[in-house]
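Every protein chain except one is present and positioned as in the full complex.
Coming up: subunit A.
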Amino acid sequence: MLQFKLVLLGDSSVGKSSIVHRFVKDSFDEFRESTIGAAFLSQSIKLDEDDTVIKFEIWDTAGQERYKSLAPMYYRNANAALVVYDITASDSLSKAQSWVEELKNKVADDKLVICLVGNKLDLCQEDSGKRSVEISDAKQYADEQGLLFFEVSAKTGEKVNDVFKSIGESLYSYKKEELLSKSEQNGTNTHGQVDLQLQKPATSDPTSCCT
């Protein structure tokens, strides 16, 4: 089992918590684990590839503008970030973009997987006039920045699982690369169980001193 920290970013009104709540609710009970409301959840999924189990530790951030400066405390050591906007609110994409920029500037880890997610797809399906952010605009931005991109509905659950699956796949492919390059470095360690040791806990504090 691989464990990753995922942080949720986005305005309070875009429904980022409901996406996660939907994800956890729709996932198999088999993997259900501890929660603190919808603020902290841990949920595992199984990838098709190699039957790998990925465990997400999902950290919610407070979306209000006044708490914006506190976000670094939450996305510190994160492996993935879900940046959410509301496709029915025109200014919400630009706010999401500022989150993406902040992450790119402040997070040193170039393996950070960022996924841009437009929420409230159900509203636009009922009434196409409600759409304020064109899917092509968001998609283009995501491609330029090298982000994963989805439009989802937390209400109906559409595409919600795909978001987490594709984040999991990206993280897994990074992890595999890492393991491969490590095992090339010391050729003797070719057994699967040895490779396991290379996986660091997602939220272990790197300041710990274990001399």
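Just so we're on the same page, a contact is a pair of C-beta atoms (placed from the backbone, for glycine too) under 8 Å apart; a residue touches a chain by one contact, two chains touch by 3 or more; residues count from 1.
Methods note: contacts and distances are computed from a predicted model.
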{"item": "Complex member absent from the view - protein name from UniProt, among \"VPS9 domain-containing protein\", \"TBC1 domain family member 10A\", \"F-box FBD LRR-repeat At1g13570-like\" or \"Centromere protein H\"", "value": "\"VPS9 domain-containing protein\""}
{"item": "Residue of A:Ile45, A:Val107 or A:Ala142 touching the missing chain in the full complex", "value": "A:Val107"}
{"item": "Given A:Ser18, A:Thr88, A:Asn119 or A:Ser153, the one touching the chain that is not displayed", "value": "A:Ser18"}
{"item": "Residue ranges of subunit A at the interface with the undisplayed chain", "value": "1, 3, 12, 16-18, 21, 29-40, 42, 51, 53, 55, 57, 59-64, 66-67, 69-70, 72-74, 76-77, 106-109, 189, 191-194, 196-197, 199, 201, 203-211"}
